[in-house]
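Apart from one protein chain that is not included, each protein chain of the complex appears where it belongs.
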Amino acid sequence: MNFRTDLALERCEILNKNSIEGIESETLSYEKAKVTRIDVTNKKGEEAVGKPMGRYVTVEVKSLAEQAQFTDESLCTLTEEIKRIIPEEGSVLVAGLGNNEITPDALGPKCASMIFATRHITGELLKATGLVGLRSVTSFSTGVLGETGAEACEIIKGIIHTVKPDFVITVDALAARNVERLGTTVQMCNTGIVPGSGVGNSRQEISKNTVGVPVISIGVPTVVDAATLILDCSGNRENEESVYERAGDMMVTPREVDLMIERASKLVSLAINCALQPHIKPEDMLILTS
Amino acid sequence: MNFRTDLALERCEILNKNSIEGIESETLSYEKAKVTRIDVTNKKGEEAVGKPMGRYVTVEVKSLAEQAQFTDESLCTLTEEIKRIIPEEGSVLVAGLGNNEITPDALGPKCASMIFATRHITGELLKATGLVGLRSVTSFSTGVLGETGAEACEIIKGIIHTVKPDFVITVDALAARNVERLGTTVQMCNTGIVPGSGVGNSRQEISKNTVGVPVISIGVPTVVDAATLILDCSGNRENEESVYERAGDMMVTPREVDLMIERASKLVSLAINCALQPHIKPEDMLILTS
Amino acid sequence: MNFRTDLALERCEILNKNSIEGIESETLSYEKAKVTRIDVTNKKGEEAVGKPMGRYVTVEVKSLAEQAQFTDESLCTLTEEIKRIIPEEGSVLVAGLGNNEITPDALGPKCASMIFATRHITGELLKATGLVGLRSVTSFSTGVLGETGAEACEIIKGIIHTVKPDFVITVDALAARNVERLGTTVQMCNTGIVPGSGVGNSRQEISKNTVGVPVISIGVPTVVDAATLILDCSGNRENEESVYERAGDMMVTPREVDLMIERASKLVSLAINCALQPHIKPEDMLILTS
Partner (left out) sequence: MNFRTDLALERCEILNKNSIEGIESETLSYEKAKVTRIDVTNKKGEEAVGKPMGRYVTVEVKSLAEQAQFTDESLCTLTEEIKRIIPEEGSVLVAGLGNNEITPDALGPKCASMIFATRHITGELLKATGLVGLRSVTSFSTGVLGETGAEACEIIKGIIHTVKPDFVITVDALAARNVERLGTTVQMCNTGIVPGSGVGNSRQEISKNTVGVPVISIGVPTVVDAATLILDCSGNRENEESVYERAGDMMVTPREVDLMIERASKLVSLAINCALQPHIKPEDMLILTS
């Protein structure tokens, strides 16, 4: 059974085994958040979850769409997990992937626009801000191939060429299998990303292999493939082909998808900002980026 | 079986009978458009389709999302059907229903913003335009209860009180059962509307009964209820309750829903404008409203 | 000299006298805010400031565009002055005036969209919120004559007819003479408003005379008429006619006008919400309306 999903966690769930060779995982439960850290340690693990060797961390929070504001715990847990997976030091390029004109695909561009870019804050400008120990951050939206004529990977490689960051963080909207994960889960990994792979429209891989520096990928599932949902709910896969034909271009989102994207973008960008500049308190970071 | 849909045409299809008592219908096929006119003529018809007595016209065009521009035929057919269902003369209030902040619900507000309002074009201003024989048009978005604190019906009744139009046209996003109808079908009827009834969130009825003047309702299906799609595709209704529990708040839209809404809004508003001001050519109307 | 301005305070400054017959005023200075309360008490005062008898309160805060967040004092002072000028009890209709499509004119619509509408929160819904003692609030944007075909005044009268509020609050962008007041000053008065009068495009007066219930008007200057600025800076009025011909359609705004409008809308709507529901703390109000 080949459900479409970008989440390593869901791929493990589908396998439905107590232990999988080449997969190690641990789970931490907090009051308002749950963290699962999955390590894919060898080829067998790669085949089992369909993802390259590396670490995949999932932070599940209360519904982003329901909660009226960021609980301290959600933000704090997410920030901590991002700090654990990124290099402790070094300059960074944060790249928002996806199409700003299509609501459920706009997470990347919206996050990129809220990232606290600091690379230009030097000399007099730095003195004026009164900030110290800033990590150098560049922030950017790659656009999409159909609009720009260039792959996101090419844009990122180009900016790396001039800006020379030590590593890259990508932010993208993901596909999940389970509707309950939409807007409630953040996945981060240290193996890069193949944009669009969760919805059957794969683009060039963005990873250390292709761009030359480490790539940390952060994403939030915002859609379920309609065909996946139908097959999943109906419980039989016999009419699979006809379902894909009928619903192949359709996606499932919460009714309040615009609100969900807005809130998820705020939470993820704030957590990235706090993880990158640990000297700045969340409340001050909110002011710096609003 | 109680599939959620706002389309009289789909309710008749579900009944799946050659003839239904109290229902009369005729179908016209053009090269790029298909028109179905359904008349609900008595109580038995009302019960069968779950809609009040009156006329329900469906215009099916090529996908609004795919076609790069309005083919003359789509626009022309739609304009003609609107002209047939509205009063030949008299002033009108066009009311856009729905939430402009939620993409698939924004059809009404977007259309309202593109309606050619003319009520204030009199005296010197009228001379300056060089236009003659203008029908008086007022255009408005009602907002939604959660944002305004007032029902769309109350807003419309209030504006009728001061503006005194001879009739009302409402424009709203609808729910369909069949994903292929999303953005490809326009329904109009002369019985008014119960906003939100297709997605299980009914608001006050807007009809001659409640507002005192005839109400023509025009809509385009933009979502399929996720539960409806699942039950429909799975072919069995045994697990109906669990499906509603699991997917009740989810909706299915085309991936390109933002584009679909934009194009449908342009086509529908242009057709309404042309039907209301038949002396003005479509190409001139486009200029007047752009 | 007939500078264009909507601010009673600036009209008094232009007169440049220690005391004006029919005008009484008092000034309160706080650390981060300054309040001026002007009372126009008779016909002589009306003629002197070109405004009807009544109270005009100006709250000057630090630049809304510069400050990164609402200081407690700005918000608190503004809320207190609004509480002083509105009726202590009774239901209210908040009406946003102006054109949402033109940035410096969008203050009214943006505020209206952030007002905490409560009129529909009753019965089960009220219980679910856990709130008590809510004042009934309806919130609405009137649109503009050129888009709707109806005067803002007509729309407000219509909604009053069905919703029956005890009083009205209008919110609108204003014109000032002094560029330093843009986005830094809030004026409120109990005499209603003639929309557009500050920029030479007067619409129907909205006041107790025209709509039948008291009208409190709140506004923030967002533009200076270009001709006013030129004449003011040049210090001579001889070429007045040629200046109006040349710059009559131009307006002066800060470069960061989009940011200024966003911040002013947030501050003003939050202050109105807090003044209307004094039992709810500002931080909780922010959550309720975000």
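Labels A, B and C are assigned to the chains in the order they are written; within every chain, residues are numbered from 1.
Keep this in mind: a residue touches a chain if its C-beta (ideal position, glycine included) is under 8 Å from a C-beta of that chain, and two chains touch if they have at least 3 such contacts.
Computed from a predicted model, the values in this text were never measured in an experiment.
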item: Residue touching the undisplayed chain, where the options are A:76, A:163 or A:259; value: A:163
item: Contacting the left-out chain in the complete assembly, out of C:13, C:258 or C:284; value: C:258
item: Per the touch definition above, residue among A:27, A:129, A:148 or A:290 touching the missing chain; value: A:148
item: Touching residue (missing chain; options C:75, C:230, C:271 or C:285); value: C:230
item: Chain A, residues in touch with the chain not shown (by the definition above); value: 113, 117-121, 136-141, 143, 145-151, 154-155, 157-163
item: On chain C, residues whose C-beta touches the chain left out of the figure; value: 101-103, 179-180, 199, 224, 226, 229-230, 233-236, 239, 243, 246-247, 249-259
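Criterion: only the chains that are shown with their structure count from here on.
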item: Rounded Å distance between chain A and chain C, as computed from the means of their C-alpha atoms; value: 42
item: Length of the line joining the C-alpha centres of chain B and chain C, rounded to whole Å; value: 37
item: Chain A: positions in contact with at least two other chains; value: none
